[in-house]
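Complex shown without one protein chain; remaining protein chains in place.
Entry: chain A
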Amino acid sequence: MRAFTTHTGTAVPLRRSNVDTDQIIPAVYLKRVTRTGFEDALFAAWRQDPGFVLNQPERAGATILVAGPDFGTGSSREHAVWALNDYGFRVVISSRFADIFRGNSLKAGLLTAQVDQDVVERLWEIVEADPATPVTVDLVERTVSAGDLVAPFDVDDYGRWRLLEGLDDIDLTLRQADAIDSFESTRPSWKPRTLPVLS
């Protein structure tokens, strides 16, 4: 996983709440079996509207998405994170994220920075007034700054550490193989197994 320490880029104000993962990437794009190449799928339905914020020329090259509350609700599809990554986003800022989406984002190197809704509103105002305003998201200091705004954001300690180090979860867990073996030896014998097939 690529590490994340600090990032500065321009931002896209997405003035919508409850941006569910069906909007981030419609199901039709989930048929692919690869992990990359989803940039065309991001917000595919909304992007058909020429007025959609992502279609505005001044938003080209933006790397930070600032969205309303309850971002990433619905389906567990990690493709939503891959699509945001592939499009070029490094950070999503919102006042509340759905749990599964947030877990997925931390696994795939996309920072989900949770701030108070009034910070979201301020960021919207700032980047709408001047789309070229640089926004900095500092994971070391846990702050987001733009213009004269400096605000703290929430990210859990462990997720932050993994993101700073760019660590692979599976490697970390496999270091605990003895503990897993030991736990398995204590499982009740009546716990079900899928094999052999019974009918």
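Everything that follows uses one rule, which is that contacts are C-beta pairs under 8 Å (C-beta built on N, C-alpha and C of every residue); 3 or more make two chains touch, one makes a residue touch a chain; residues count from 1.
Everything that follows uses one rule, which is that contacts and distances are computed from a predicted model.
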Missing subunit (named according to UniProt) among the choices "Formate dehydrogenase subunit gamma", "Peptide/nickel transport system permease protein", "Amino-acid ABC transporter ATP-binding protein y4tH" or "3-isopropylmalate dehydratase large subunit": "3-isopropylmalate dehydratase large subunit"
Residue in contact with the excluded chain [from A:58, A:130 or A:169]: A:169
Contact partner of the left-out chain, one of A:99, A:125 or A:165: A:99
Residues of chain A (touch criterion as defined above) contacting the omitted chain: 15-18, 20, 22-23, 26-28, 30-35, 45, 68-70, 73-79, 81, 96, 98-100, 103-104, 107-108, 117, 156-158, 169-170, 172-174, 176, 179-180, 183-184, 187-195, 197-199
